[in-house]
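All protein chains but one are shown at their positions in the complex.
And then chain A:
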Amino acid sequence: MGVQKDRVKFNVGGRRFETTATTLAIAGRNSLFGAMFDENWDMDPTAAADEHFIDRNPDCFAVLLDLLRTGELYIPPNIPERLLHREALFYGLSDHLRAAKWGPFDGNTLRLSRSIPGRAPGDGTAIRAGPDGGCCVAHGSMVHVYDWAMEEHPPMNLDYQRVNDAVWVDSNSIVLSACERLGRDDGGMGLFNASTSELKYRFHVTHDDQVKSFTGGALSLNYSDYRLFASCRGRSNEYGVGVWDQVTGKQVDFFYEPPGWSLGEADKLQWLHGANCLMVATLFPRKDNCYISLLDFRDKERMVWAWSDAGAPVGDERRVRDAIAMEECGSICVVNEYEDLGFMDLRRSGGAMRWRSRSRLMKGKMPDEPCYPKLALHQGQLFSSMNDTISVFCGPDWVLTSRLRNGYGGSICDFSIGGDRLFALHSEENVFDVWETRPPPFM
């Protein structure tokens, strides 16, 4: 073979590199290399004499070039990851970098990738995974936002009121719900730019054509018709679930709380696509009793499905601490403080709870500062947090298949799955863990 025809020479920050047009093609059209060697620019990458100068860090270029050559990421210890991310962003190789870092989510192959210490005082309220690998953490009145590279963005707040919930509308927008400040129009709900933390929009609630201040509680989204749901507490008769259009930001509906029930103080909202219903769950200890119901906003006269433990004997250890609807199985799964799972049939209102005692004698083993169990569902896998451990259940009978545990940071007060990652927020040390599936091996 003679001279290889597709050889390309670079001078990056004074260091010479040689590669091939084939390797550079891996970067794709939407990268600096793709644009640079597009025919429009009339630059022959293989013109033997020319070397292409790029005024950037040569060490990082070496790592990224290697990534293009092998598809594998190897970061030498002397290069900070942050620096590499910045360079990848310059070259338009962020997607390549991200894909090389972690693979498709599977609860049974998760590895602890890193733990991020927080600076905020007090207990964490909630952690929410973003759609492309980032997350946000609510602590008191502040919400800290991290991108996929775990770079922290400016924190956001809503009039410095206590934040109750947060939800990612898209990879660049977050909605926060916060307590109201009586007598002022502060608090409520706001839409924030995830990268700049700017408040873009404030959601309002109107009752009888009058704008009222309110406390925003649990949040949920319906992605198919761009609806935003929030449990709202206002004056005595203004409790219920509000609905907003994500595009216009206007309130489009309100489901008032029926007497003897709880909607406005709900801990959890979940939109069910198949049933076209919203699940609303108010749980102990926010109220003395638990109330779980399904709302169909086309018929606001009644609740489609409802369950409550009101009237059960006091001291019943089976107190529901979290609930999640599983549409594929037509049931609602709940968990008590001993991490026993219970199931209820969604298709029949007022059905009995089937507890599945995992006969773990948790009593006496409880840590000093217990955290209430939480549930999550992701692609047919059920996740449940208890103290410092997250359990993974699979299959139609929900068999326990994996345990995720990090000895450091104490009990897990909240966790969230999204962007092919699982984030677990610890209560004691104000630390959160990032769990991800390693990219598949090459051999």
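As a working rule, a residue touches a chain if its C-beta (ideal position, glycine included) is under 8 Å from a C-beta of that chain, and two chains touch if they have at least 3 such contacts; residues count from 1.
Criterion: contacts and distances are computed from a predicted model.
Hidden chain, UniProt protein name from the list "Aspartate aminotransferase", "TBC1 domain family member 19", "Cullin family profile domain-containing protein" or "serine--tRNA ligase": "Cullin family profile domain-containing protein". The residue touching the chain not shown here, chosen from A:Asn172, A:Gln246 or A:Asn406, is A:Asn172. Screening A:Ala21, A:Met36 or A:Ala62 for touch with the missing chain picks out A:Met36. Taking the complete complex into account, residues 30-32, 35-36, 38, 40-43, 50, 52-55, 89-90, 92, 94, 171-172, 193-196 of chain A touch the chain not shown.
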